[in-house]
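Just one protein chain is left out here, and the rest sit where they should.
Think of it as A, B and C in the order they're written, each chain with its own count starting at 1.
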């Protein structure tokens, strides 16, 4: 295994390092406010103000009220809580739910579990770019549809869904609309005041905050059932001692993101352009996801006639994702790319480059070289490609 | 509100500050191993070894195998996962469950929710000291009993339950036995190899680890249903990106505890003795919980004729708990103390002093002075106590 | 989410209950409800309350309010007790609405004191 400093980490969509300002804020909080924010004494109240402040920071980033967030352990929990919470809460009104085939596992598997409990789930397919068409969406809605869950930015391709339009349709029909924003919050502008969204999931470690903490935005008037019980914390919707330091970290990460969202996006856009230019000259390379308009921090490419596992090893010390981003342990070709119409062969060679704040032009140049060299090497080995 | 450095924090059973060695380990991990441990690249694999190492540390503390732990967000989640997970998994065999009235809310409220779903729960009452009698326990078990959940150390009184005996009875009858060890793990010796326990919950922030991370021990052969879905992490039983830094913190806290368990207990025993001697001379003071044999970090006392809320304010800058420890925001008299036969009047004046590693003899002396002065003051104000 | 339930005024009054106590030989009113026990005592001279003391088994808000009432009305004519205004006291001290019932116990105690003074005067 290579030493850490030789690696070239381009897997920022899986997780990001902690921002130094965030780390500093957490250190401060650890020293001054370790008490339980629910404790009825002065130390507890100080911790409570720390939590409140983080709420304000997150609310500023997403343009909403601080009182609308639940603190969770991450987007997986937020998604589970939102989706199961609404499905159960509204099950007496109907049992039809709508989502997409290209959602993250933390949405897909929740709906699968609900299917086993007798809910009826419509699984929508996107077009070849990953986009869900509004017509197809409307056609899927029924009188007994209670919940729609559509992700904001796809974790494998960076493709955006038009959640403003989809949410608007849900609102006119009285359908609860959940958005998995794990790849959007803190990374692209999100305006929860303007968006017709009832529930929005996020996780701090995707935007340079700590791992193990996330949030669920719940719009006024949206009612959900809790997933866990115990203690009166968080309006009984999510009990457990609040992780003050982590929540402060999430807040600080939100503040940091708010102040540099545009800068980050410009930086990533330039890098993605550089990467794309360098890579698309390689014969047989094709981009997975939209040709334009995708989130600039993600570039997913397949390459003809290359075996994926060997590609990954040949790419070392480049740290990139293959297969499903967040659980790369399974070597199955990505179900997301297959839903986009990619063949198994194309999907299994897919590599997701995801770029971040620390990524430099030199890193991208090195990544291009490594990728090209790996492809050339594996092609030279393959039967039928030798000269 | 007083400044942080004037406070005298004696609420270590609610939460503890981070141990400096733990903080240092977390800083180290943050710098070297921020990648997602599920990622299929060198950086991911390094993170995975960090997680594995934490498992080894926790397993050493509790004398078991590292492979038996699930990482969770804390004891609340561990309890929910264990209790709901077993109840659902075994519901086709029977729907009778057994627990105690003096459990933490994170157990009580889970069973309440299961009652609403048609499970039949027996709520056992302890004796006046807080202890559950073996006879009463055996009498409550039925042929269709599937799960028993009994806490190891009570969070309000420090009372131990005889989980070795109770667990032994469960084992002979094929009943799954869950123990909420939130106040025991890292604080008192726990030998999971020797104890007939199937599931054991814990949370790092009770033993000088970070908030927001806990674990659930699952004995070989015990099967539970998951609470959340998504991704293949942790044998599909608890999905979500692993919080490497927090898990490393839990591991380091476990290692720290393992190395100083005896020292900690001797330290706390001496302090509790000092506190008890100083306080029991005050007229009308009575100890809640066992007179001897309780966990030495907790002393819970009621005092005749004193209004609890005023007592708490008069005690400032002492930070102690009243009412239910982990959710002191509610001012209701503790249901735990009422289950011990305390009157509402006694229960509402109860104060839980909980001591920790940083507590000194001088702190205890100051606490005694503050407590005595508060009682004297409030008695001097009360009708019928003036001269 | 868990803000200080006590205003600075409440904290100050609670910390310094100069008017806590009894007046041996004085007139007193008593009321008990909502888990609150309150006693107000006065020395009355020429229709004025020259001294006012309280005793309370109560939460900090009630204790602070009792202390304030004593210092407000001490030295003033008995008739002024009519001016007691629960809403205003709660407003002045920043007492949360959930505690209204308990402050009404204070109002009842003030009434009871007024009545006792009246009774003694009539007698």
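The definition used in the following text is that a contact is a pair of C-beta atoms (placed from the backbone, for glycine too) under 8 Å apart; a residue touches a chain by one contact, two chains touch by 3 or more.
All figures in this text were calculated on a predicted structure; none of them were measured in a lab.
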Contact list for the unshown chain, restricted to visible chains = A, B
Specify the residue from the set B:28, B:52, B:162 or B:305 that touches the hidden chain.
-> B:52
For the chain left off this view, which of B:15, B:40 or B:131 is in contact with it?
-> B:40
Per the definition of touch given earlier, which of A:28, A:60 or A:305 contacts the omitted chain?
-> A:305
Against the hidden chain, chain B presents residues 37-40, 44-45, 47-49, 51-52
Residue-wise, where is chain A in contact with the chain that is not depicted?
-> 1, 305, 307, 309-310, 313-314, 329, 380-384, 386
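As a working rule, only the chains that are shown with their structure count from here on.
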Chain A and chain C: spacing of chain centres that average the CA atoms, whole Å = 59
Centre to centre, by mean C-alpha position, how many angstrom separate chain A and chain B?
-> 34
Name the residues of chain A that each touch 2 or more other chains.
-> 38-40, 44-45
Residue numbers in chain C touching two or more further chains are 2, 4
